[in-house]
Structures are given as C-alpha cells and as structure tokens.
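A protein chain is absent from this complex, but the other protein chains hold their places.
Up next, chain A:
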C-alpha cells in the first residue's frame, strides 16, 4: 500500500511509514478497507454517467421513432448516415466547431489582456476584478435573455441606443442593425465571449501570480524591456495555463445549450450539436438519430478531453514537484 506514488501536494511529503502498525503486505481485507471509501462515489458515477452513454450507443444503432414505437428495428449505421448526410445536421457539426473555436480563442485573448492589466497594482484593483468576473456569475440563461432582449433588440436595445446617441453626438445617422437577424452566429458568439472572458482571465491571472517574481526582476536589471520579459519569460510560463483555459473552455462551450436555445432558437444556421440533439429528441422524437448525434458529440469531445487530461496531468505533476 505504501507505494511510491507522489501526492499532489508535494512529493517531498514523506509517505506514512506505518511501522509496526501494519504488516508489510496487508491482507485482502485491509486493502478493501482502504479502498472502500472510494467505492460509493465510483459506483454512483459509473451508474449515472457511463450507463446512459452505453445505452445511447446501442439506441443509435436502431431505427426508433417515438411516434411509431412498433417500428423499432436494428439499422446499423443508418442513423449516422442521416446525421452526416442531412445538410442541416452536417451544418450543426460545422457550427459547433466554428462557435467553439471563435468563442474560446477570442475570450482567451481578451482574458489574457485583462489578466495582464489586473496583475499590476493600481487603485481599485479589487473592485475592477469583481466587476470583471460578474458576467460569469449571471445564470447563463438569464444572461442569454439579457443579451437578446435588453442589448441586441433593434428597437429598444442598449447597443442600438448607444449607437444612436453616439451618432447624435458626432452628427451622423448611426446604423441600427437588427443584431440577431443580421448576424445570428456573431450575436451568439458575442454573448458567449462576454461570459467566458472572465473565466479565462481568472485562470490566466492565477498563472501570472504563480510566476516567480525574482526572475523578471533579474531580467529587468539585466536591461530587458517589458516586451522582452513578456515574450521570453511570461508567455512561456503562461503556456500551460493558456492550454488549460482553451481546453476547459472548449469542453464547456461545446456543450453550451442556453445561448443558442435562447438567442436564436437554433434558426439561421446557428444550431449547434447539443441543440440538435435536444431538437431531434424533443420535437421530432426520433430517438435513433438523436442518439447518433449524441455519440458524435461524445467522439468530438473525447478528442479534446484526451488533450485536456494531458494538460491537467502536467500541471498537476508540476504542482506536485514544487513541493
């Protein structure tokens, strides 16, 4: 039992040398006794999360429509063909990728800028930090409704109101776009970027604050400029945190449902895969196709998840070796 696995708090921590207290090779009963506390959580998680996935996989191989329950039959990969063959569903795959990439990259860049600004000492820093994380603490569906009705609305929304005021100030007629109809995907992206920038900012700020200060001081004494320090010291240190932010952000944004559901209702080519699964299942009642779409989402996420696990693992080891 007293193996050499390092503990995450620090490998420097001496493993408990349970001398005299336990035999060198504990019996089976003892091994199970130490394992027992782990089991309830493990069993619960397997039952509630893994079992449904297995069922989804099975259902995806069947033709099964809730409206014609008698016609259930094994169809092999037909449902996958319909998901990938139907242009609207293929569009959803593309939309999901585009939406996720745009939101993650832009919020990562904005989050980085904000984190760099907030890493410095200035008057009211705590207040600015609090203001900056507020978007992340608004209930997501409330945020989506706010964007749709209070900000994007072409007639009384704040965005067009501000544009109009701005035009009046400088004596020109400001454009009054109908944000959601004119640029549906961009509207969804803007609302999500607004909500995810604070998340990126928090992770990157934590990264910046874990950076050894002496190194930058030494470099400055050696005559390095701000840009050189940022480029050669700060950025390499932040790399892992940027990766972590990107991957965790991707996992959450790929699964996003609230924004598409609320802002556009999946219309105008904005339906992403979670929304399509919801629509197929909830409206069309086509269980087979919905499950096939679900399996595709899982495969897509799995690719990101493997990368994410690797990054988490390397951060984890780093924390461990720091002791």
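The rule is short, and it goes like this: a contact is a pair of C-beta atoms (placed from the backbone, for glycine too) under 8 Å apart; a residue touches a chain by one contact, two chains touch by 3 or more; residues count from 1.
Just so it is clear, contacts and distances are computed from a predicted model.
Asker: Given that one chain of this complex has been left out, which of "Carbohydrate ABC transporter permease", "Copper resistance protein", "Cation:proton antiporter" or "Putative tricarboxylic transport membrane protein" is its protein name according to UniProt?
Answerer: From the choices "Carbohydrate ABC transporter permease", "Copper resistance protein", "Cation:proton antiporter" or "Putative tricarboxylic transport membrane protein", the unshown chain carries the UniProt name "Carbohydrate ABC transporter permease".
Asker: Given that one chain is not shown, which residue among A:151, A:185 or A:271 touches it?
Answerer: A:151
Asker: Determine which one of A:90, A:165 or A:231 touches the chain that has been left out.
Answerer: A:165
Asker: Looking beyond the chains shown, say which of A:122, A:172 or A:227 touches the absent one.
Answerer: A:122
Asker: Given the full complex, what residues of chain A touch the hidden partner chain?
Answerer: 1, 3, 5, 7-9, 13-16, 31, 34-38, 40-42, 44-45, 48-53, 55-56, 59, 113-114, 117-118, 120, 122-125, 127-142, 145-147, 149-151, 155-156, 158, 160-162, 164-165, 194, 197-199, 202-203, 205-207, 210, 241, 244, 248, 251, 254-255, 257-258, 261-262, 274, 277-278, 281-282, 287, 290-291, 294-295, 297-298, 301-302, 304-305, 308-309, 311-313, 315-316, 319
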